[in-house]
Every structure is written in C-alpha cells, then in structure tokens.
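Missing here is one protein chain; the remaining ones are kept as they sit in the complex.
Our next item is subunit A:
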Amino acid sequence: MPQVRIVAKNFMDMVSALPAMKLDMLYENPFICEAILRSLPPLAKKYVLQMLYIENPISAKSMDEWLLADGYSKHKVAIDRLVQLRVANLQKHLVYGGVLPREPMSSSITIRLPSLEDLEAYALEQWECFLLQLINSTQAERPSNISSSMMKVFQRGLLSQRDKEAPKLTEHGFQFLLMDTNAQLWYIIREYISNSEERGVDSADLISFLLELSFHATGEAYNINTLTEFQKGIIKDLADLGLVKLQQGRKESWFIPTKLATNLSVSLADTSSREQGFVVVETNFRMYAYSSSKLHCEILRLFSRVEYQLPNLIVGAITKESLYNAFENGISADQIISFLQQNAHPRVAERIPSVPENVSDQIRLWESDLNRVEMMSAYLYDDFPSRDVFESACDFAREYNGLLWEDSKKMRMVVKGEIHMHMKEYLRRQK
C-alpha cells in the first residue's frame, strides 16, 4: 500500500512558504517576531540574539567563524532556517518588545468566567462536534454552525463523494482521524488559511491574527470591540472550531481563548500539552477505552471490533478482520500502533511498551501478510548485442531509479514501465 500521509506542518513552515513581500509585512507585527523567535532551533535563536545588537550587516563568513568544528551540521540547519524566514527584519521588534493590543477585561464588570476545566470541556466538545460533522457521521448530536461551504473546504481531501452515495472517508481521512488533536488542528487551520485567499481574506493578516491570538492568556476574557471587523468575522469561525468561547453580557460581548488557541504557536513536537490517554490494550487483544466520547468510539471502530459500549467504557477487540478492514481503507499498522501508544491510559502508559509487544508485532505481521506480492508494470530486455551495451543500459536504468531486476550472466534486465520509452530511445542511440 502506498505510504500516503497527511503532513500537518506547523505555522513556521507555512510562514516561510509565504512570498517575500508578505513575509516582510508580517514582521511589522511584534508578536509574529516573538513567535518566530520561539520556533527557531536553539542555535538559530542564539545567532539571532547575537545579531540583534550589532548595527552593521554581518557577512556569512564571519558567522562561520563563530563555529566549532563539530557543530557544522547544526549550523547549516540554523542558517537555512534563518534565511528561509528572512530574519534580518526581525531586529527592530525584538529589541523593543511588544504589547498585546488588548488587555483582559477588568474584573469590575460582572462576568461569569468559566473555570479552566469548563473551558477545556467546552473546547473539547466543540472540536469533537466539528470533527463528527466533518466525517459526516450520523452520531453528531447537533449541527455545528460552520457554513456548509467551509465544511466542504475542510472535507476536501478527507471525504470523497460519488453520485448517489453517501460521502465516504478517503485514505487521508482515516489517517487524519488517527492523528492527535494538535496535528488535526494544524491541518484544519492550514486548510482554513489556504482557503482564505479564495474568500478574499488576506492570508498574511489571518496568520498574524492567529499568532496574536496564541499569545493571549487562556481563560481570560477579552472585549470583542477591540477587534477589527475582519477579526470579528474570523472569531466567529474560530468559536465554532472550539478555539475561543464567545460570551455576551448585558452591554458588551467578549471572547475567551481556550487551550486550543494558545497551543497554536507551539511546535508539533512539543508533547507537554498531551491530553490524557484512555485506551488499555491487553495481551489477549482486548481493548478497553475509558471514554464516553462518540468520536473516540468512531475512531476505535476504524480498526477494532467494538463489542460493548457502557456509559464510561468502550470494550472492543483487535481482530484480524477489523485490521484488514483498516488496512484496506489505507491506514497503516504504524499509525494504529502509534495511536494506541499516544492515547494509552495513564495506568499502562508508564509500562514499557505501553502497547503489549505481541499485539503490536501481530498488527505488523498481519499488515505484511497483505503485502506479500508486489506487482508493477515492467518490461523485460534481453538479446543484448554485447556486455558493454548491457552494462550501460543497466546504469542508465539505475539513474532513473527504474532497474527492477538484472541477470548479468544471461544479460537480461527488467525495467519499470514508466521509463520504457526513455530506454528505447537510449538503446536506439547506442545502435
């Protein structure tokens, strides 16, 4: 099965992919500068801070002199990153720092702020509702407020629609469901941003607002009137996704960023914000998931046979049939195993490995059983006039990465179908 993965890139990859002009505009915002500084690899951060207070431009050669011999590869990575992000413009804002354009609302106004747990529960609920609707599940309790055209944008690539049939999850869709929440959030935000141009919203403004949002304090209320019209429209969409909670008082309305929003500028590799796991997998292939979430049930159904659903527990078994089903849908064994490991219940999470070895080995064995035979279109060449022609033809095929098999004794070779035309041309020229 081809290894197709959705890559959830984080903000910095998206930012560095912007055209140079837009990137320079982004640097006007001090928060972007800070967020970018935070995201740099450690050596690059050091370089930036060193360069901050130097007035004259620094040549690349003198930067090389800052280096010890064995640090070269890290140096290269850091420099590449800095060049990508056109960091030279960073200087002004970092030195002078920046202040959020809005302060949390003072507590003299009577507002009932939700507690942090309530806020998290709210965010989770919104996010799950959104996801359930995204995969078009009939389990969604109430329709989310996101417009159907936005939904279609998000569903692009995740669902496929054939005429007269209900939309079905694609391979990407399955992999998407098994990713962890941060990665899913990134994917959705990335689609949202790339779609923004089509809706007439400037992506640079959108990115700068989202990054600004990530610097707000979770759980504090901010007045909606401090937002521009453009930002107000975006806040509504973000509320549907669960990134902010909107509340209205008698005279004013405000928004409260949730953990999902403040996690936006955190890099994907940061595991500190991992939510609590809930799955216990036993050595007899039975699975117990301590969750009452419908979304979790749908996800578990992707690769296991769910047997009972109790108020706080989902009982299931990982069987050959259920796994074959998952493999046919494009999920790989590694994805299933890493999903189980990342969501392992705290009771088993400390055990190494958190998923029993016999279960993970068996999942991989079942996957390889489906892939015992590989077939690809190819051509067989033989009857070469001389060994030299044979050798040069082999080298030619190797360069195109198309040599599948060769037998030097009998001077025969098998070449990938895609490069057949090139081979024919090459051999005609040799004649």
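Here is the rule we go by: a residue touches a chain if its C-beta (ideal position, glycine included) is under 8 Å from a C-beta of that chain, and two chains touch if they have at least 3 such contacts; residues count from 1.
Throughout what follows, contacts and distances are computed from a predicted model.
Undergrad: What is the protein name, per UniProt, of the chain that does not appear here: "Phospholipid-transporting ATPase", "N-acyl-aromatic-L-amino acid amidohydrolase", "General transcription and DNA repair factor IIH subunit TFB5" or "Importin subunit alpha"?
TA: "General transcription and DNA repair factor IIH subunit TFB5"
Undergrad: Residue by residue, what part of subunit A touches the chain that was omitted?
TA: Output for subunit A: 320, 369-370, 372-383, 385, 404-405, 407, 412, 414, 417, 420-421, 424, 427.
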